[in-house]
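Structure record follows, encoded as C-alpha cells.
Excluded from the complex is one protein chain; the other protein chains are retained at their positions.
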Amino acid sequence: MTHSHDVMERVDLIFSTRTHIEQILRFEAALARAEARASLVPAAAAAEIEAACRLEHIDVDAIQRDAVHAGTVAIPLVQQLIANTPIAARVYVHWGATSQDAIDTALVLQMRDGLDVLASELRRVAEAAAGLAAAHRHSVMPGRTLLQQAVPITFGLKAARWLAAVTRQLRSIQALRGGSLVLQFGGAAGTLAALGTHGDMVARLLGEELGLPVPELPWHAERDRTAGIVATLGVTAGIIAKLAGDIVLLAQTEVGEVAEGATGGAGGSSSAMPQKRNPVNAVSATAAAHLAIGIVPVVLSAMHHEHERAAGGWQSEWTAIPDMFKHTVRAASHLGSALASLDVRVDRMRENLAAAAGTLMSESLATALAPRLGRPEAMRLVGELSERALRDGGTLRESAQSDARVASALDAAALDRALDPSAYLGNSEQLIDRALASWHDLTRERGWS
Amino acid sequence: MTHSHDVMERVDLIFSTRTHIEQILRFEAALARAEARASLVPAAAAAEIEAACRLEHIDVDAIQRDAVHAGTVAIPLVQQLIANTPIAARVYVHWGATSQDAIDTALVLQMRDGLDVLASELRRVAEAAAGLAAAHRHSVMPGRTLLQQAVPITFGLKAARWLAAVTRQLRSIQALRGGSLVLQFGGAAGTLAALGTHGDMVARLLGEELGLPVPELPWHAERDRTAGIVATLGVTAGIIAKLAGDIVLLAQTEVGEVAEGATGGAGGSSSAMPQKRNPVNAVSATAAAHLAIGIVPVVLSAMHHEHERAAGGWQSEWTAIPDMFKHTVRAASHLGSALASLDVRVDRMRENLAAAAGTLMSESLATALAPRLGRPEAMRLVGELSERALRDGGTLRESAQSDARVASALDAAALDRALDPSAYLGNSEQLIDRALASWHDLTRERGWS
Amino acid sequence: MTHSHDVMERVDLIFSTRTHIEQILRFEAALARAEARASLVPAAAAAEIEAACRLEHIDVDAIQRDAVHAGTVAIPLVQQLIANTPIAARVYVHWGATSQDAIDTALVLQMRDGLDVLASELRRVAEAAAGLAAAHRHSVMPGRTLLQQAVPITFGLKAARWLAAVTRQLRSIQALRGGSLVLQFGGAAGTLAALGTHGDMVARLLGEELGLPVPELPWHAERDRTAGIVATLGVTAGIIAKLAGDIVLLAQTEVGEVAEGATGGAGGSSSAMPQKRNPVNAVSATAAAHLAIGIVPVVLSAMHHEHERAAGGWQSEWTAIPDMFKHTVRAASHLGSALASLDVRVDRMRENLAAAAGTLMSESLATALAPRLGRPEAMRLVGELSERALRDGGTLRESAQSDARVASALDAAALDRALDPSAYLGNSEQLIDRALASWHDLTRERGWS
Partner (left out) sequence: MTHSHDVMERVDLIFSTRTHIEQILRFEAALARAEARASLVPAAAAAEIEAACRLEHIDVDAIQRDAVHAGTVAIPLVQQLIANTPIAARVYVHWGATSQDAIDTALVLQMRDGLDVLASELRRVAEAAAGLAAAHRHSVMPGRTLLQQAVPITFGLKAARWLAAVTRQLRSIQALRGGSLVLQFGGAAGTLAALGTHGDMVARLLGEELGLPVPELPWHAERDRTAGIVATLGVTAGIIAKLAGDIVLLAQTEVGEVAEGATGGAGGSSSAMPQKRNPVNAVSATAAAHLAIGIVPVVLSAMHHEHERAAGGWQSEWTAIPDMFKHTVRAASHLGSALASLDVRVDRMRENLAAAAGTLMSESLATALAPRLGRPEAMRLVGELSERALRDGGTLRESAQSDARVASALDAAALDRALDPSAYLGNSEQLIDRALASWHDLTRERGWS
C-alpha cells in the first residue's frame, strides 16, 4: 500500500507542471549546447543559457498565471529565461525553436519516464501472476463462461493467462520507447527556416543531447505517435480491468476463492460490517483503468490538428496525456498490490466444483461416453442425468452411477476418471509452462532476472 | 483573464479533496442534528459531534493516505471524527449511515456549488452574446455551409443563435438543481435498518438540514441522476465547443472577421511572429470542452453498479465528476473571456461578401429571376453567370449586367436589389428578437436583470 | 424472444434509409401544403407535389449511390422529386427549404417514432420489475456491497430500485418529446431569405402539418437538442446495463438466485455443457447498452458544427443517431425478455444468507448490543465473534451464543431477533411501496393502466 502511495506520488510528480517546466528547461539547455556544437552559438553563451535553465531560477506560479493569457507555458517561460540570461547571450535563447518544439519534446521526456514507471508496475503484476501460475498449476477450480460453471481449469492456468496478457503489454510498451518517443524540432511551421541551412544538423545534435531519436519529419500536427502511446496504454488499462475484475468476482462472498490480503493498514473492512473484506485494490484498479480508457477517445478525436499547429486538439493533450499516465499507473499499481498479497483459497475452489451438483463434469462424462454411445446420444444422456441431479438435489455422480446406459459404457474406474476434475484439464500445464517461458524470455532480454 | 484564473481556482477548490472532506463533515453534523431532532441522539451529543465536524480538527493528509487502504475517504474520516468526539457522544457519530451516504451527499453539495459557478460563467457568455446580437443586427456577413459561402446572414443572427443555445443550456442546468441534486441516505444496503423504524423521519430531517430534496428511494447503485448531470454538462460542453470553434474560424487570417481583444497581459501573440493574434481563449475553451466531453462515456459506462454498491463504477465517479465540472467551467470561462473582449470587424465581413465574385448572391438572383424565367431556367442561368464570373475573374454583378436574359427579366433597380446582401436576410431580425426575448425572459425569471 | 426479434425489426425499419427517405418525402409534401395554405404555392401545384412524394415513385438505390457524390440524400432525392413532378409545379418543389431542413426534420420524425418504441420496451421492463417488487417484498436475500455480503435486503426492494430507475427513465424520455423534437426550417443559412417575409408563417404552418413544435430559431448548427436526446438515451442505456448486470451476477452458478426462464427456443444452453443456463438476454442487453453508450461521445464531440452548417459533425449524426436508437431499443427489449421470464429462487436467496457463517447479521447484532455495551465495544465484540466464526467454520450465532458478554446484554429471544434477517430490513417495505406508487402515478398519467 505504501508502495501504491509512493508510486502515485512518483507519477504525479513526473506529470506535474513543475516537472514539465523542468523538462522544457532541459530542452532549452540542450538546444543551446547543440547549437554551440554546430557553431551557431558561442560556447560561452550556451553555457550561460544552460546556467539559467534551472528550475530554482523560475517563478512557476507566474508562468502558470501567464499561461492563461499566452495560451502556452512556453511563452512566459522563455520570457523568464531570457530575462535570467546575461544580455549578450539572450539572442541565442530558444534560437530557431517554436513553443511547440519545447512543449512536445518535454512531454516526450516525461512520457519516457512515465513508461518506465508503468513498466515497473506491470513487472510487479507479472511477477505476482507468475508466482501464482507456478504455485497453483494443480489447484483445480471451476472454469466459468458467461459466469456459469463450464468445465474445470486450474487457478494456475488462469494466472498464466493473466501473465501472458501482461507480458504482451510489457512488450508493447517496450516497442513504444523505440518508435514513438522521438524529438520534436521544426520551428514555427515545421521548416526550421530560422536556422537557414543548419536545421538538420541542429536537430541531429539536439536528439543526441536528449537521447531521443530524430524522426523523418517534425510532427507538430500529425499526432499518430502520441495517440499511439495513449492507445497502447488504453489497451493495457483494458487488460488491467480484466484482471482486476476477475479478482473482484473471485472474491465474492459466495465464491470466496481469493481475498485481498491484509496489508497492515486500516484495511478494506467496513467499520459497520466487520465480516467484510473488500477487494479494495482490485476495485481501485478497476476504477482507475476505466478512467484511463476514457482518455483514449479524447486524444484520438483531438487528432484533427489544423494545418501546422492545432487550435484545441494539441492543447487538450496537455491535460489528457498526463491524466492517461496517472490513471494507468494507478491501475497497474493497485493491481500489483492486489496480486502480491492475494490469499488463494484452494479449499473453496474445490468446494465450488460441486456447486452445481458436479455437473461441471458433464462435458467430460459425455466425452467419455461418446465412443460407445455416439456423441449425440452421449450428450443427450448426460443432459438428462444433469437435469435430474439438479432437479432432485442429488449429484451428477449419483445419477450417473444409477444409470444402466452409463454402466454399459463405462466401468466404475472409468466413470470415476470421467468425473474427476483433475483428470479433465487438457493441456493446461503446457499452457502454464508456455506463459512462464514467455515471461522468462522477456525478463532475460531486459536483464531483469 | 484574471477572471478566468479566479474562476478556475474557485471550481478547483469546490472539487478539491479538502472541500469534499468539509462537505462530508457537514453531512455528519447535519445527521447528528437531524437525529437529535428525531430524539434518537441526545442534543448534547449532537452538539459535541457538530463541534468535532470542523475541518481544522482533521488531518487531511492522513485521510488521503489511509483512503488508499480503506477504499474510501469516509472510513478514515469517520475514524478521526470518532476520535475527536468526547467518549459519550462517540456512539452517535455517523449513526445509521454508510460511507456512501456521506460521500454521495457531499458530492451532491459540491455539485450544487459547481452548478452555480457554471451557471454564472454561462450567464457571462450569454450577456456577451446578447450584446453582440443586438449591436450587430445589421452587420451583414457571409453565411457559410460546409465552410463555403452560401447566402448572406448578419453577425447579429449568428450571435443570436449562440445566445439561444446558451439560454437553453442555462435552463437545462436550472432543471438539474430541482431534479437531480437529492439527498443520499440509505445505510449499508439501502434499507436504513440500523435506524429501525426511524429511517424515514431521519431522512426527511436530514434533507431539511442540508436543503436537499429526499428522493423516493436511496440511489446508491442507480446512478441516472449523477450520470444525467454529467450528460447535461457534456451537451453544454458541446455547445461551448461550437461557439469557440466559430470564433477560431472567424479569426483566421484570411477571414479576419473577429479577433480576441487585447487583455493587458502577455496576450496571445507569439514572440517570434509579432503579427499573430491567436484566439487563445477560444482555443482553450475548445480544448477544455473536449476534455469534458471525454468524461461523459466514462460516467455512463460506469453505471452498471453491482448490486447494492459498485466495485469500480462508483469509485471512478470520484475523479470523473470533479474533472467534469472543472473542464466544463474552464471551457465556459474561456469562452466568456473570448466573447467579452471580441473585436468585431464589420469591414472585413463586408469585404468577404465579395470573396467569391459576389456569387454568394446567386440564390437571391435566381429567386428574383424565377417569376419570369421559371425556377429551373433561373437557376441554370445563374449557375452559368456564376461560373463565368469565377472563371474570368469578374463578378456576378458584371456577368448579370451584361446578360440579355437577365435584362429581359429585371430592370437595373431590381437587379441591384437582387444583388444587395442586406436585402436578402429573410427573417433574420425577427430571429434575433426572439433569441433576445428568450434570454430576457430567463433573466427576469431568475432575477438577474 | 419473438418479441425481441420483432422489436428489433421495427426499430431497424424506422431508422432505415428507406424510411428516412419516406420521412423526407413527408416533409416535402407538408411543405408544399403549408406554402399553399400561405398562398405562396397554387393549391394544384401543392397537390401534384404531394402526389409525387410517394416512396414507390422513388429509386432508392439510385439515391444512395448518388448521395456518395452529393454529400446528402436530400439533393438526389429532390432531383428525382422534381423530375417526377409535372413541369408547371416543379418550381415549387422544396421551395425555400435547404437540404438540412428536410434531413433534420425527417430525423426528428424518425426519432419520435423511435422514442415510442423505446418507451414501450421500457414499460415492459417496468411492468416486470413492478411485478417482482410486489411479489418478493418478503423474499429476504443478502444485500451486497463491493460484491461482499453486507446486510440483508429483500429481492422486492432490489426490484423496486430497478423499477424506480426505469420509471425515471420513462419520465426523461417523455420530457424529450415535448422539448427536443422540434421542426427544422431555416433555408440555406437559417434566414429563410428565399421566402422573403413569409418565412415565419410557413414555418408555423409546416409545424402544424407535421405535428412538430416550431423552435425559437432554426438549429442547423446548434445541436443541443439532438445531443440531448442521445445523452438521455445514454443514461437509459446505463440503467439498462445496471439491471442486466445484476441479473448476470445473480444468475452465477455459485449465487443461483435467479435464472432466465426457458422460452421455448434453442435456449441459452450450451450444446457441450447441458447444465449451463446462460443469462442470454441479460448478456445481450449488456452488450447493446455499451454499444449505445459508445455513441454518446461521438455525437457530443461532433457538436462543434462549423458556422451555419457543419462539415463532418452533422454528417456523422446520420449514422450515429440511428445506431443509438437501435442499440438502446435492443438493450431494453432484451432486458424486458430477461425480466419477464425471470425464475426467482427464493430458496437460494435464503441459503446464501448463511454463506459467510451468518456474519451478514453482524451490523444487526452490534446495533442490538450497542445500548448496553456502547457502540465501539459492541462493534469490537461483534468483529471478534465474526472472525472466530469465519475462522473456525462455525456460525456467528454459535459464537454469539457461547459468549458471556453477549449473554449479559441480550437474552435468548433478543439474540434471536438480532440474528433474524427478516427482522433487520429497516424501511424496505415502505421503499417498495414508494417505487410502486411512483410507477402507478406514471401509468395513470399516461393512461396505460
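We call the chains A, B and C, going by the order they appear; numbering starts again at 1 in every chain.
Convention: contacts are C-beta pairs under 8 Å (C-beta built on N, C-alpha and C of every residue); 3 or more make two chains touch, one makes a residue touch a chain.
Note that the structure is predicted; figures quoted are calculated from it, not measured.
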For the chain not shown, which residue from B:Ile63, B:Leu233, B:Ala251 or B:Ala289 touches it across the whole complex?
B:Ala251
Considering the complete complex, identify which of A:Pro42, A:Gly245 or A:Gly261 is in touch with the unshown chain.
A:Gly245
Considering the whole complex, which of C:Leu132, C:Ile153 or C:Val283 touches the chain not shown?
C:Val283
Of the residues A:Pro86, A:Pro213 or A:Pro376, I need the one that contacts the missing chain.
A:Pro376
Give the residue, chosen from C:Ser16, C:Gln79, C:Gln174 or C:Gln430, that touches the chain omitted from the document.
C:Gln79
Residues of chain B in contact with the chain that isn't shown?
142, 144-151, 248-249, 251-256, 270-279, 283, 297, 301, 352, 355-357, 359-360, 362-363, 366, 379, 382-383, 386-387, 390
By the contact criterion defined above, which parts of chain A meet the unshown chain? Give residue numbers in ascending order.
71, 82, 90-91, 98, 100, 143-147, 150-153, 157-158, 160-162, 164-165, 168-169, 172, 187-197, 199-200, 216-219, 221-224, 227-228, 231-232, 234-239, 241-242, 244-246, 249, 286, 289-290, 293-294, 296-297, 300-301, 303-311, 363-364, 367, 370, 374-376, 424-428, 430-431, 434-435, 438
Chain C residues that touch the omitted chain in the full complex
1, 4-5, 8, 65-66, 68-71, 75-76, 78-79, 98-99, 188, 194, 244-245, 248, 263, 265-268, 270-273, 278-280, 282-284, 286-288, 290-291, 293-295, 297-298, 301-302, 311-316, 318-320, 323, 327
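Note that only the chains that are shown with their structure count from here on.
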Rounded to the nearest Å, the gap between Cα centres of chain A and chain B is 33
Rounded to a whole Å, what is the gap between the Cα centroids of chain B and chain C?
24
So which stretches of chain B touch two or more other chains?
71, 98, 188, 194, 241, 244-245, 286, 290, 293-294, 297, 301, 311
